[in-house]
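Some chains have been omitted; the remaining ones sit where they do in the full complex.
For reference, chains read A, B, C and D in written order, and residue numbers begin at 1 within each chain.
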Amino acid sequence: MYFYKEDLINIIVPDKPDPAAAKVLQEALGGRFGEMRTMMQFSFQSANFRGKEKQYRDLIRGIFLEEISHVELVQTTINQLLNGSGEPGVGSAGIDDAPLDEAIKHANPHHFIMGAQASLPVDAAGNPWMGNYVYSHGNLVADLLDNLVLESTGVLQKTRIYEMSSNKTFRETLAFLIVRDNAHQNAFAKALETLGVDWGKILPIPNYDINKYPECQKYIDMGFHNAFFNFRLDEHRAGEIFKGVTPSRNNGELRVTDPPTPYPVPDLPEMPNEHSPGLKDLNN
Amino acid sequence: MYFYKEDLINIIVPDKPDPAAAKVLQEALGGRFGEMRTMMQFSFQSANFRGKEKQYRDLIRGIFLEEISHVELVQTTINQLLNGSGEPGVGSAGIDDAPLDEAIKHANPHHFIMGAQASLPVDAAGNPWMGNYVYSHGNLVADLLDNLVLESTGVLQKTRIYEMSSNKTFRETLAFLIVRDNAHQNAFAKALETLGVDWGKILPIPNYDINKYPECQKYIDMGFHNAFFNFRLDEHRAGEIFKGVTPSRNNGELRVTDPPTPYPVPDLPEMPNEHSPGLKDLNN
Amino acid sequence: MYFYKEDLINIIVPDKPDPAAAKVLQEALGGRFGEMRTMMQFSFQSANFRGKEKQYRDLIRGIFLEEISHVELVQTTINQLLNGSGEPGVGSAGIDDAPLDEAIKHANPHHFIMGAQASLPVDAAGNPWMGNYVYSHGNLVADLLDNLVLESTGVLQKTRIYEMSSNKTFRETLAFLIVRDNAHQNAFAKALETLGVDWGKILPIPNYDINKYPECQKYIDMGFHNAFFNFRLDEHRAGEIFKGVTPSRNNGELRVTDPPTPYPVPDLPEMPNEHSPGLKDLNN
Amino acid sequence: MYFYKEDLINIIVPDKPDPAAAKVLQEALGGRFGEMRTMMQFSFQSANFRGKEKQYRDLIRGIFLEEISHVELVQTTINQLLNGSGEPGVGSAGIDDAPLDEAIKHANPHHFIMGAQASLPVDAAGNPWMGNYVYSHGNLVADLLDNLVLESTGVLQKTRIYEMSSNKTFRETLAFLIVRDNAHQNAFAKALETLGVDWGKILPIPNYDINKYPECQKYIDMGFHNAFFNFRLDEHRAGEIFKGVTPSRNNGELRVTDPPTPYPVPDLPEMPNEHSPGLKDLNN
């Protein structure tokens, strides 16, 4: 069973609205290699796990648990990027005229139609998330390799999305996720190491230069790239795998740790123009 | 942030393999009105919530938390129904010949191809789950009404699926979910009651006769149709709504309670013929 | 604007339930070449029509009007095939046990889950209808050729579906539609004839032998293969094209006529076991 | 059977081309809550209706009939918004060079590729319409509640789309549809009232302020929000439900009326550059 404490897994850094950034950040939420995919893929792989070597199942499930928080983090970041992007006065045609006419120009129009300037289960091109993104092969080696590709592509795509806006809200979340995807890459690579693979120097994939993504540095300094955050309320065996020298080239030491310092979930303001939440209307 | 204790939210009653039942039960997992839909819909609605009346957000989020456990329960039930359905000897053509030839006749062949006889993010017709099933309207009344339709249809479809097999594993899970969907229906109906609606006698939808679904009775006796299981580790406000007389016709009293008695997650046996998990092979 | 009189465009011949037939007949409703496709394709082509040669637009729109009735005819036929297929006693396991367990074996399970034994906007393989089936090219020659392919494939597929059951309800509707698709094929072929094409002896496509589909004969005798049913309440110009010798090999004469003799819409019985419509429950 | 008179259900107000507005207006045609959805959902619900209480079926079917006209109205509005948007001279690079290079910048490129600047069965993000948008639950209460959500969301989304352009062609159609969705919301809410629900003050959803959408006022003045337009050529029973005091807060009186004053379907000019319709070419 699953439990919750109202905390975000990372900070939402304030900056100005940026609906174009919100559009492309959807890839990290509802894209083929986004957080909904990792969440659901690890959910299915852990529920479908066969056999007695449960240290592997506990590793996969542990990352599943963190991905639920990642989904919430990206949802919240997108909402923050959208907040205020369609306010009266932002529109080119004047206050009373068409407050969203500019906002939608480089945006996903569904952000302003389906909800009240809010996140969606879609990717950067507006395609809905699909169940066929999820692979649960049943064979452990195939599952681990697939997960390694998934987490590698997570880093790869996020470093590319990072180049699309210098908005601070946007980049802080991406930086945190890049470092955590690196950690999860280490987890699956290490699991394959226990089965006999020697990765040489190919990890992490891609071999990103930390200097290009300066927001990442503090997370590296805190050791987040080598940490397995423990969200279990009972005993588990993931630590039998996630320990010892990292399979990545930095020679760090892998360790199971407590979850990171929590951050508050920001309040989203009402949007009467979008009839959200619309309760005030009911009191007339 | 989300936490986990390795417990199932309900029992898995043992019975013989039934791949045809596994196929149709997929609707309750990956169908348009299945548990993945409720889980993701309430995830988006709670993350996208606007305004200060957070008792409604906490109500939605609380049900989201339970739905994560429902997803795991249905995954596990499907796996149990599939276990052993393709063993040598089950096939019509003899032990060594084509062990799956009978199993796939009324089954979803993907259960035997994509994974090693395991659950999938698809519906009863084999269509992948899609992000466009999720509605997060931004307007609270619209969201609550939509959720009421969703939970009502959950009951409706599960009572129909119930007629498709008398397998005990299958029916026990359906019965539990019928009663819990009823409870969630009560939650959203009650929330609309706080905004002024009087439901008369139309609830629950459908007005199911408990005698037709005898496995439901014990859950009714335990009050599960009127309970809001609390999976929060901190304070929340859902109880401001989920209290008092039920909006359903049975005059019960709604109450926030602890989660139900947990049940162990069954072990899934290895399936060497399906190369799952395949670790033994590596030791040759 | 569109008007309605509660009449079916053809008879529903009674026969016993046949859920396997209902499953494959879905192709004629929600398939890539089914009636929803023709209805929507001609709707878009007539609304998007450019220029002054409106005899072509009126031809396309006139067929659109008939297709709305075809959609209703196939929906009703599928419902008739499903009615009673899941009654208690039909199940292999006995009256009280699992009334749908046999019904779903060769059926689309969604017929018994999504609705109460009722038609769906899907094809014979259970895939949902998609907007990308609709082609409205803007160029008249391309549109007419595409429509000719569409109506030809309509006949082709229906003659193949015809072989899948000898149920009378099923075959009567197919026979009527085969003959009407032939008429619509004539309409688009004739329109291309006015632009200079001489079809030689290739029409109709396929060159079906009426003796293989005996239910077709009476419709041929009534001249339905050469008739353009007029559903317009005002003047129009389709008759400028649909006249003279047919482009098909039978040398018949094309003519605009009144709609065919109407048939009553059958009543669908209540299905309390499926909670449909469920009103009786509300009076308790 | 279905009949047609070449009339539009509302006026097309002329204004200049606006391909960005055409793109977002597609939501009202091919979106999850657009007119194609309402048309097909009510088509399936009325054809699949079970039981003898046909006043409910006639109510649903009556709205289906109007939705066919709505589809045509939105198709026509989109075409009007696209007309001339890609003419030589509009392009930034000069008359002979690339007449569409500017037009496509904030547009759906398919408007200029699939057809000759014409409407499509897609939504505002370019996703094709899908059959899985249609819900026909079989249970009357579930169907009515679902329809209420559908019509509410219709209003909600259209008020949001309204903010995206001040183009008069665009806004007039949206205003008409907002008021009619309100009327249809009243219809389904009233039907639920006959089954015992008291809506209190939550209707309409959202509780939109008429002053924000000034084009709506004249439709309100004509009583379109309380009217059920009768497109039946025979007797029917919808008026047994649609009568008496509205369930919305304005205390108006519901009434079945004749269809509104018809408007002419505008002629769409030829587009030789897009080879549409292309007949002139054939006379060379």
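Here is the rule we go by: contacts are C-beta pairs under 8 Å (C-beta built on N, C-alpha and C of every residue); 3 or more make two chains touch, one makes a residue touch a chain.
Not measured: the values here are computed from a predicted model.
Colleague: Total copies in the complex, given 4 are shown here: how many?
Modeller: Here the complete homo-oligomer in the file comprises 6 chains.
Following the convention adopted for this analysis, only the chains that are shown with their structure count from here on.
Colleague: Please state whether the interface between subunit A and subunit D is built from the same residues or different ones, using more than half shared residue numbers as the mark of same.
Modeller: Comparing the two copies, subunit A and subunit D contact each other through largely different residue numbers, since under half are shared.
Colleague: From the C-alpha centre of subunit A to that of subunit D, how far is it in Å?
Modeller: That pair's centroid distance is 37 Å.
Colleague: Please tell me the distance, in whole Å, between the geometric centres of subunit C and subunit D computed from their C-alpha atoms.
Modeller: About 25 Å separates the centre of subunit C from that of subunit D.
Colleague: By the touch rule stated above, which residues of subunit B touch at least two different other chains?
Modeller: Residue numbers touching two or more other chains: 32, 127, 130, 132, 135, 137-139, 141-142, 156, 195-196, 201-202, 205-206.
Colleague: Given which chains touch which, is the overall layout a line, a ring, a star, complete, or other?
Modeller: Graph shape, chains as nodes and touching pairs as edges: none of the named types, so other.
Colleague: Run through the chains and report each pair that touches.
Modeller: All touching pairs, sorted by chain label, are A-B, A-D, B-C, B-D, C-D.
Colleague: Can you list the residues on subunit A that touch subunit B in the complex?
Modeller: 1-9, 30, 36, 40, 43-44, 47-53, 56, 61, 65, 68-69, 71-72, 75-76, 79, 114-122, 128-132, 134-142, 195-196, 231-234, 236, 259, 262, 267-271, 274-279, 282
Colleague: Applying the document's contact rule, which stretches of subunit D touch subunit A when the two form their complex?
Modeller: 20, 23-24, 27, 31-32, 106, 123-127, 156-157, 159-161, 163-166, 201-202, 205-208, 212
Colleague: For subunit B, which residues are in contact with subunit D within the complex?
Modeller: Against subunit D, the touching part of subunit B is residues 32, 127, 130, 132-133, 135, 137-139, 141-142, 145-146, 148-149, 152-153, 156, 192, 195-202, 205-206.
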